[in-house]
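Every protein chain except one is present and positioned as in the full complex.
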Amino acid sequence: MFDLALANLLSPVVLSFVLGLGAALARSDLSVPEAVAKAMSLYLLFAIGFKGGVSVADHGVDGTLGLALLGGVVLSAALPLVAFGILRAVSGLDRTAAAAVAAHYGSISIVTFVAGTAILDSRGIVFEGYMVAVAAAMEAPAILTALWLVARKSEATQSQGRGELLHEVLLNGSIVLLIGAFAIGWITGPAGLAQIDSFIVAPFTGVLCLFLLDMGLVAGRGMRQGRGVLDKGALAFGLVMPLIGATAGLGVGLLLGMSAGGIALFMVLAASASYIAVPAAMRVALPQVNPAIYLTLSLAVTFPFNLTIGLPLYVTLAEALTGG
Amino acid sequence: MFDLALANLLSPVVLSFVLGLGAALARSDLSVPEAVAKAMSLYLLFAIGFKGGVSVADHGVDGTLGLALLGGVVLSAALPLVAFGILRAVSGLDRTAAAAVAAHYGSISIVTFVAGTAILDSRGIVFEGYMVAVAAAMEAPAILTALWLVARKSEATQSQGRGELLHEVLLNGSIVLLIGAFAIGWITGPAGLAQIDSFIVAPFTGVLCLFLLDMGLVAGRGMRQGRGVLDKGALAFGLVMPLIGATAGLGVGLLLGMSAGGIALFMVLAASASYIAVPAAMRVALPQVNPAIYLTLSLAVTFPFNLTIGLPLYVTLAEALTGG
Amino acid sequence: MFDLALANLLSPVVLSFVLGLGAALARSDLSVPEAVAKAMSLYLLFAIGFKGGVSVADHGVDGTLGLALLGGVVLSAALPLVAFGILRAVSGLDRTAAAAVAAHYGSISIVTFVAGTAILDSRGIVFEGYMVAVAAAMEAPAILTALWLVARKSEATQSQGRGELLHEVLLNGSIVLLIGAFAIGWITGPAGLAQIDSFIVAPFTGVLCLFLLDMGLVAGRGMRQGRGVLDKGALAFGLVMPLIGATAGLGVGLLLGMSAGGIALFMVLAASASYIAVPAAMRVALPQVNPAIYLTLSLAVTFPFNLTIGLPLYVTLAEALTGG
Amino acid sequence: MQTHAAKRVEITIETVMQARLTRALEEAGVTGYTILPVLGGSGRSGGWSRSGQVSRASGMVQVICIIRPERLDPLLEAAFAVVEPHIGVVTITDAQVLRAERF
Amino acid sequence: MQTHAAKRVEITIETVMQARLTRALEEAGVTGYTILPVLGGSGRSGGWSRSGQVSRASGMVQVICIIRPERLDPLLEAAFAVVEPHIGVVTITDAQVLRAERF
Partner (left out) sequence: MQTHAAKRVEITIETVMQARLTRALEEAGVTGYTILPVLGGSGRSGGWSRSGQVSRASGMVQVICIIRPERLDPLLEAAFAVVEPHIGVVTITDAQVLRAERF
């Protein structure tokens, strides 16, 4: 465990993140243009989706695919309830703000997922290719739970915009690209991969480094700007909630009898917090909540925690508990 | 033929286009930043031009280079006359609009050309490296024909801007980069290629996938916005004109005694319709024509047709007729 | 020497620059989006820094690292005095403008450095990996010298902004990324490189080509716009100063007993002129100086000179004088 | 040259609300608008900047509508309904336009 | 502070016409202008958006000129000659400027 944690901390990927973080905290003007950050995330989504699809084409789908999707949806829908309860107990956030934050922790961060697969790859641990689809399935349900938490106690339900919001979330660019690339990988299989692997496999880790450099910059700016936005209870939540999520993910993974790699990824997904799809949805649905609250928590607290400490911990636990 | 069509349809390249198309039609917010799309097109132009030049350096130039350039220019200048005649007969477009559209079909789409070379490469069919230069030579003549078609019947010839327009078209960024990279490839030859092949050869197909994803998004948006702009006659034109162009390209290629690959590319060039250089020229020269007409036809009708059905058809025919 | 000069001139890297230059002078609209140019420079800085760090991890640091850093700082601080003296003697620039220009020539151009390492690599000449750190150390001292040159004779010292300016220059994005990547490469060593070499090693020269294409475009536009800004004396300075700088760099390198590659890079650094960090600092500190003066000199005169003639000259000399 | 009085309305609003705003404007009979990108800004809810933004959640755009003076009120009401619960700013300036028949 | 009356002219025009417009402005004696990018818009000829645009054909820019009031008319005439056959909008606003000697 300790070795893996150190190896993870001293990998180019994590050090790039640390570099970005440090640069932002030192007020360097280092920055990655918005269009380039977007391009790298398109690349990562396409590559991870495609490889997942190829892996499914290669190994076939066993019965657990459906169950894993169901497990993911349940996790995403249920975790916000836990998160909401904790936040109301330990932080000063009001009902609506707590619900908005809770939505982020039920949903997932695809970059954390990608970093998790990179660790698994580097350790030679295989995982179910369809976990990419599970990741996509976990994006949206948490949002519904959060909206329900708010609507339950308020008369102004704004229900007319609900359908539109769901359409937006389900068809947001990241999900469409991830699932689309998964489908393309599945259809074209190893032959398709052979055509483009020097684009999506070989340079993958390098692109991830530059992307995490940018994530570090954004997280660092978030730390500077978010100072004062979060009380101690909220901060503690941002460090404890991933562990709770990971435990729930571990339970689901064990229950479904998945491989060590699959279980580790279930933990990663449940532990991670969204910072792209859910913030956008919350700005539309719950505009009264200050976005600095959830962005700071998810980007500047939980993401760095998962990247540095969480991921090696989850992988080690998953391996230990499956005798891997 | 059918096998090749299916293999083409199920390649990562075409499926990426289909994914973009579907995402746009489903109103997903998936999008590729303008700067990134531009970067990918710079990359593709540089790579295709460079490889063409290296191929010429490698195999030498035989006498057909000059004839092929001439053939391309003649095709580009003559096809708009055919296109114009058909459009005036079957669609409701007025004289000026029909001329503007006709210019697009005489000129070429370099992305269609690139996709054509990708099919040839994947099937191991060689082609004359200088076809890249032919592609560049075919961009502009069609514009002159179209302007002549308009000027013939109108007093307001705006002739003062003619020279400036030609300068712009002949020195537009795409042509300059394509021809420049071709020259660099020719000068530096295989030794130059060895220095940069892991940049321009290995990742090429992967970049093409992401680029076509974006083309699919643009074409899909074009289909949505262009609904109602085109009458049935114009739509039919967008599907039939590529076949006419391909036939003309076939004739020229056979006449010049080119290889199966070279003939296929002549067909591809003649069948394709411009959507970058010519639209910009038409906005300047014939601003009264609604750009949605030609952009929808060329991007949302002819480009998808060529990519999915046209290319494998042209390649099969070229092979069959040369006994390849 | 002559062979190397020709090989350099006919390399894809230099020809790409020439293509950009020609396109801009011919008023083509070829252009690289700002975000993409920025992305390529981030990539080059990350790759060159990382590789330098790995090389240090690999070969260890001997005593010369500290001395080389010191030598670099002294060169950067002293060269502006020479440059200032020459400019005041041969050009019509006033005291402040001459000081602003002088700052550029004491500081360095990291792209020239990168192009220099590319030549060394292609000829199989090794160099001290820590030269990357020397490059970073040479960015800022020249600015202090220039400000001192101005302040010495003027009452309005604006000294309140001095600290802020230094903070900005020392923490400017390029330096932070270069040094940060150097540190990451050093920490992760060859194992880290193995994870990302197909991203930062294989495509490096290709990216450098596209980047220099853009540099050519910018230099060409600079030549067109800067016509008339520089008198003959200033122009001559832009061609002679790199030779003076290179000679000083040669002296320092010989004095420190470095390898032929290390000496060549010392010459390259001293010969090159900044066009990113120093112009920005000068706009803040000496806004009264027309930026076209130093940008034209450094980008449109000295950079092309170094790229085409200077680099092979410096490498040949360094090899000859060390018996390499 | 002959110019005509018009109102120029500028609405600075979060990017996530852009589609809803332009839809509301179209429903209120606005026949044209132009959208400018916004690099960054600061207000009661703090500062933000586009560089390095990973989330669409915090970008903004500026929507500009030129309209005939008599159409101002329905436009403002439509805009206000969308902007009201959100952060953002609405300003109105008197302007002159060429080609009044377009507005 | 001391300010001076000026006119602010904003011309929203297709990107392909930008060079022609600024050349015409310079010929009409305009000494300065600023060009803003436009993300998207909508008008009589339909809507468009920059994202995913593959063609230069449909982008727009906004050219802003600050000028002394007495110079308005030649500017408008020069601008109109370029804009007239094209899509696009021209607005004029009254403004105050610092450093009037610059205009």
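The first chain written gets the first letter, and so on, giving A, B, C, D and E; residue counts start at 1 in each chain.
The definition used in the following text is that contacts are C-beta pairs under 8 Å (C-beta built on N, C-alpha and C of every residue); 3 or more make two chains touch, one makes a residue touch a chain.
Owing to the predicted nature of the structure, the values given are computational and were not obtained by experimental measurement.
A.B. asks: With touch defined as in the header, list the contact partners of the absent chain among those displayed.
C.D. replies: C, D, E
A.B. asks: Can you say which of C:34, C:58, C:94 or C:231 touches the chain missing from this structure?
C.D. replies: C:34
A.B. asks: Out of C:122, C:225 or C:316, which is the one that touches the chain we can't see?
C.D. replies: Residue touching the absent chain, from the options given: C:225.
A.B. asks: Considering the whole complex, which of C:5, C:25, C:187 or C:280 touches the chain not shown?
C.D. replies: Touching the chain that is not displayed is residue C:280.
A.B. asks: If the hidden chain were put back, which residues of chain C would touch it?
C.D. replies: Residues of chain C in touch with the missing chain: 31-34, 37, 41, 214-215, 217-218, 221, 225, 275-276, 279-280, 282-284, 287-288, 290-292, 295, 299.
A.B. asks: Contact with the hidden chain only, please: which chain E residues?
C.D. replies: That gives, for chain E, the contact residues 1, 3, 6, 8, 22, 26, 31-37, 61, 66, 93-99, 102.
A.B. asks: In the complete complex, which positions of chain D touch the hidden chain?
C.D. replies: Counting over the whole complex, chain D touches the hidden chain at residues 12, 36-44, 49, 60, 62, 73, 76-77, 80, 83, 89-94.
Just so it is clear, only the chains that are shown with their structure count from here on.
A.B. asks: Under the document's definition of touching, what chains do chain A and chain D have as common neighbours?
C.D. replies: Chains that touch both chain A and chain D, as defined above, do not exist here.
A.B. asks: Please state whether the interface between chain A and chain B is built from the same residues or different ones, using more than half shared residue numbers as the mark of same.
C.D. replies: Mostly different residues form this interface, as fewer than half of the numbers used are common to both chains.
A.B. asks: Using the stated contact rule, I'd like to know whether D-E or A-C comes out ahead in C-beta pair count.
C.D. replies: Per the contact counts, A-C leads.
A.B. asks: Got the chain B residues that touch at least 2 other chains?
C.D. replies: Residues 31-36, 39, 198, 202-203 of chain B each touch two or more of the other chains.
A.B. asks: Multi-chain contacts in chain E: which residues touch at least two other chains?
C.D. replies: 49
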